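Here the complex is missing one protein chain, while the rest keep their positions.
Chain lettering (A, B and C) follows the sequence in which the chains are written, and residue indices restart at 1 in each chain.
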Amino acid sequence: MGDLAAEPGLGGTVRLYDVDEEAARANQAVGRTLAGRKGVVGRWEYQAVPSLAQALDGADVVILSILPGPFEAMAIDVHTPEKWGIWQTVGDTVGPGGIMRALRAIPAYQLLGREISRLCPQAWVVNYTNPMTVCTRTLSAVFPGIRAWGCCHEVFGTQELLAEVAAQAFGVAPPPRQEIAVNVLGINHFTWINRASWRGHDLFPVYREFALAHRDTGWKDKHQEQAPAPYFVCNHRVKFDLFLRYGWIAAAGDRHLAEFCPPWYLSEARSAQDWGFDRTPVSWRMADAAAKRERSRRIIAGHEALNLGPSSEEGVAQLKALLGLGTLTTNVNLPNEGQVPNLPAGAIVETNACFRATEIVPTLAGPLADPILALVLPHAVRQEALVKAVIARDRDAVFSIFASDPQVPLGLNHSRGLFDSMLKALAPWLPTDF
Amino acid sequence: MGDLAAEPGLGGTVRLYDVDEEAARANQAVGRTLAGRKGVVGRWEYQAVPSLAQALDGADVVILSILPGPFEAMAIDVHTPEKWGIWQTVGDTVGPGGIMRALRAIPAYQLLGREISRLCPQAWVVNYTNPMTVCTRTLSAVFPGIRAWGCCHEVFGTQELLAEVAAQAFGVAPPPRQEIAVNVLGINHFTWINRASWRGHDLFPVYREFALAHRDTGWKDKHQEQAPAPYFVCNHRVKFDLFLRYGWIAAAGDRHLAEFCPPWYLSEARSAQDWGFDRTPVSWRMADAAAKRERSRRIIAGHEALNLGPSSEEGVAQLKALLGLGTLTTNVNLPNEGQVPNLPAGAIVETNACFRATEIVPTLAGPLADPILALVLPHAVRQEALVKAVIARDRDAVFSIFASDPQVPLGLNHSRGLFDSMLKALAPWLPTDF
Amino acid sequence: MGDLAAEPGLGGTVRLYDVDEEAARANQAVGRTLAGRKGVVGRWEYQAVPSLAQALDGADVVILSILPGPFEAMAIDVHTPEKWGIWQTVGDTVGPGGIMRALRAIPAYQLLGREISRLCPQAWVVNYTNPMTVCTRTLSAVFPGIRAWGCCHEVFGTQELLAEVAAQAFGVAPPPRQEIAVNVLGINHFTWINRASWRGHDLFPVYREFALAHRDTGWKDKHQEQAPAPYFVCNHRVKFDLFLRYGWIAAAGDRHLAEFCPPWYLSEARSAQDWGFDRTPVSWRMADAAAKRERSRRIIAGHEALNLGPSSEEGVAQLKALLGLGTLTTNVNLPNEGQVPNLPAGAIVETNACFRATEIVPTLAGPLADPILALVLPHAVRQEALVKAVIARDRDAVFSIFASDPQVPLGLNHSRGLFDSMLKALAPWLPTDF
Partner (left out) sequence: MGDLAAEPGLGGTVRLYDVDEEAARANQAVGRTLAGRKGVVGRWEYQAVPSLAQALDGADVVILSILPGPFEAMAIDVHTPEKWGIWQTVGDTVGPGGIMRALRAIPAYQLLGREISRLCPQAWVVNYTNPMTVCTRTLSAVFPGIRAWGCCHEVFGTQELLAEVAAQAFGVAPPPRQEIAVNVLGINHFTWINRASWRGHDLFPVYREFALAHRDTGWKDKHQEQAPAPYFVCNHRVKFDLFLRYGWIAAAGDRHLAEFCPPWYLSEARSAQDWGFDRTPVSWRMADAAAKRERSRRIIAGHEALNLGPSSEEGVAQLKALLGLGTLTTNVNLPNEGQVPNLPAGAIVETNACFRATEIVPTLAGPLADPILALVLPHAVRQEALVKAVIARDRDAVFSIFASDPQVPLGLNHSRGLFDSMLKALAPWLPTDF
């Protein structure tokens, strides 16, 4: 809402739909507080609607951002595997937690894809929900003609780190992250950078020095102080370790990167802390959500003003470009048509793309280097298989994927035990035909 | 020189090398007339050098633009096949003329590729020489790491036609061609556009109306009046005919397009005129070259001022972007890494690419539509084979390609007769080991 | 029937279905004359059935061999284009005749594919109908899981020619064609051989000598005397000419090969005869069919015995291998899973395959040589596009394919004229929704 309010070139109607109607209405109320406020230059009408069909019918743009199941379910995703000695930092992308979350998210995205196909097939569709890759992939699997992409701000954080590195190396103030030109390739939350420059200066040599200097102690950037909780600390030691292993820059927070790797950073309960980051307990998320709901109430009641500062997301800038107001090259998640030729065709990959009037065209990011490919590809293959398996409601196929995730280094019987116990606990939120 | 002179952001030394040393010195003299002139804001030193090695040694940028053999050779390329009933409009790209020209150009580009590899392997290398595809491909075949691309203004002309179409359709003055957003895919001189818009308006429906209205009479654009000779007239009837056959916009002058097609536009001596364009006699090129040399002399002598208006080329804008001064998305010729997935990997294809600091990254243009693929692919396959065959100095392999070009619809004996008689006449300019 | 009768290892029931019920009953009667005859060792019950569903229901093997429309339609396919100066030798594969035949055959094969999918999805399905490629492709397009392949004896004829070449070269009696080991790759009726040996002797050098010796006069093999009519003469001059152009052996009769090529062999009415083969008039086919029906009547009436000699087809040997009775490597038409990596995935290609218990596995034939690829690929691309276009009943897409066939070297208006006049004349046999 803040980004829309600050953008003079756009206007229109935002229909708000939520499975919790009350929440949609609260958002409507928040949105309406903006009209007439100083600094609000975008003209938007906010309107809560009671059904998905009403939200989608004839829409030009669809923005998807859901929680697949309540935090009670996420608590099972994240914490049940701890009883089997599996320690997840986020638990929403891969690993036992990511797979269980996908079991809830994919059916929801099947419905979304079908309804978009029926009600607004030409709409631009932006996805913000995790697991980003499988949600976005479900849309293109269900409705191959969909004009959808996925947005994630993790790469931006790495650009900011590189801006800091550039600042130190060249004795300047940290440039805005948009000045850090990077070639991005990989899959969401396990994305890599193989070229980075600032104003024509290659940043790889200086990043190497920086990584060597901070490999053991880590680097606490300014975001650390702003982190909403200690659980979001990231001092980049995983990133530096991966750079020293492979020579490319891993471009996501350490909490995400760790979950894709062999048992290097999360094999024991205290590994994360040893590496300078932390596992986020779902109890914190619950408390945080309650606080946000309370804040929303206060805003509606006029006891608190909505902060209009820019978000860290780029969705509004992207829409502007698609509507013909300038061009933008940035990293997004799109089906692989060859932009990363050694990842599977059709899989959702994260690379740069050019946004301009009426089109999003990915750039040719090129192949992943061999040893990195060996890390990334199994995840991409499993994600492709997972979408297929969940769409087919094929429990055996899902288990076979679950049991070969690197975060499930268990014997077959234990894998089965964990799988079954998670499914049982999560049964209220699973599709009935699964 | 005009484009460099007009650009405030760049400066440096231009080394001029020509196999005709006199010509290089004349260019040096021309270049030096610019210093101090009003409107000249770029600071460049022009310096003729006596050897290729001196020109290349440590260069940051290499600009290649040669005539592969004298016009006497080109006269054989173009006019000898007329005795066999083969009527070429340009004769420098495909067909008997294009193949013979390639026999002279590829060895020259082998040398260039090797010397660049040795003397300035990191240089940006721009090629302007035809046959564009095989020259650029020779560079990447000889030196796979080369940072080379090929530039051609033919697509720009089609953008200008589309600007005119947009102007008529929307009742505005013709916008600058840069506002016409096109997705470009194919091979040089046989390039296609499958998406075109102006400020978000799809131009395909209005182009269809335009093509239907002008299919029989053609459309004479403003360039026709500026054409250097009647032989360069193009009233776009071939373009409209191809659009009505295939539904995509062919993006080159009719004189080039016709040479790639089955015997639709050039089967008889008068076909070109029937279709509203013309074959360019090499005698005209000879006279034109003499006139240009004379003009150069007059400029050096101070009897004529060098016209500093912008050229229709984009090279300088591209270099600016590569040096970090802004970004540019435009169509260029690059090795296919998947930007056109149904053309051969490694072949030189023409698509859009993003130029920005330190890199040129092609965008994913996507596959050619099936029936267009059936037209384009044989040419791409033959061009790949031709580069291999000439590098191997394999006369039989070259003949086999020659005899299956659509402009050689002859029996085997006649094909051989034409081939041998062209080779005999061109012997002075062929590599001695061929 | 003769092949089944002669095979001791197999037996069962043959259900005969024909859109002309009378014909099916005649075939039943013919089949039943065999029981008890000397030399008949296979035990088969022949049974005419009145519906396709009855024929297919639970079948283990399905043999498809139809005439797509009556000879009256084929007469239009073949002879109407003659008024536009287009001379077809067979007119059943590519070119105007092949495309029109495909307009009748593809809808029939859509029905067959759907019914097989419904009634006998596990059946082995052999196709003998032309156009072979598009019929077989329609089956796999409609029912991707179908176990279908296409059989054609054209390559066998080339093996026999090679046997003759081997005999002359090595001073032996012509070996059986099965001893000529060939690597086969291409598309049906435009298939190529790039390796050929007999008992370990490379046949390419001796074939080159043979082709050089007979390029002008042709070679009349023993089949010429047995040809059913002068229109079937083939003295291999096209084959030799193609070998001398490309260095690979074209493996089909000259009448078929000529139709795939640029205007080398069929550009004028008398070209075929000049090249030592002939165009087959459909009137001959009509007379021949009448004679065959008469012979069938005489056999049923007991006035003539059914000749039990082996056919030139391999279907029975293939079925034996699939049932576990030995193995067989031979050339068949199958969807391309990579056996010819530079032809489109999924297109029907002709290569060797291993038949053995429960499976047909193609061997990796390898890529077509570049200049041959330039000839074959446009046809493969058009065939793929044609199947899609006819399934979609998309008349414009069919025309766009039609107008770019090398046998339609006409301007757009003339192409349209021919296309429309053929469609008009063929209207009685076209799908009503086209």
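Please note the rule applied: contacts are C-beta pairs under 8 Å (C-beta built on N, C-alpha and C of every residue); 3 or more make two chains touch, one makes a residue touch a chain.
Just so you know, these numbers come straight off a predicted model, no measurement behind them.
Seen in the complete assembly, the chain not on display touches A, C.
Looking at C:110, C:271 or C:339, the residue that reaches the missing chain in the full complex is C:339.
Here one chain is not drawn; of C:273, C:327 or C:413, the residue touching it is C:327. The chain that is not drawn here is touched, among residues A:167, A:325, A:381 or A:425, by A:381. Annotation: of A:178, A:327, A:404 or A:421, A:404 touches the absent chain (contact as defined above). The chain not displayed touches subunit C at residues 181, 183, 195, 197, 199-200, 202, 323-324, 327, 329, 337-339, 341, 352, 354, 356-359, 361-366. Residues 241, 244-247, 262-264, 267, 342, 344, 370-371, 373-375, 377-379, 381-382, 384-385, 388, 396-397, 400-401, 403-404, 406, 409-412 are the ones on subunit A that touch the missing chain.
In this text, only the chains that are shown with their structure count from here on.
Interchain contacts link the chains end to end along an open line, per the touch definition above. Over half of the residue numbers at the interface between copies subunit A and subunit B are found on both sides, making the touching surfaces mostly the same. Averaged Cα coordinates give subunit A a centre that lies 54 Å from the centre of subunit C. Distance between chain centres (mean CA atoms), subunit A to subunit B: 44 Å. For subunit A, no residue reaches two or more other chains under the stated contact definition.
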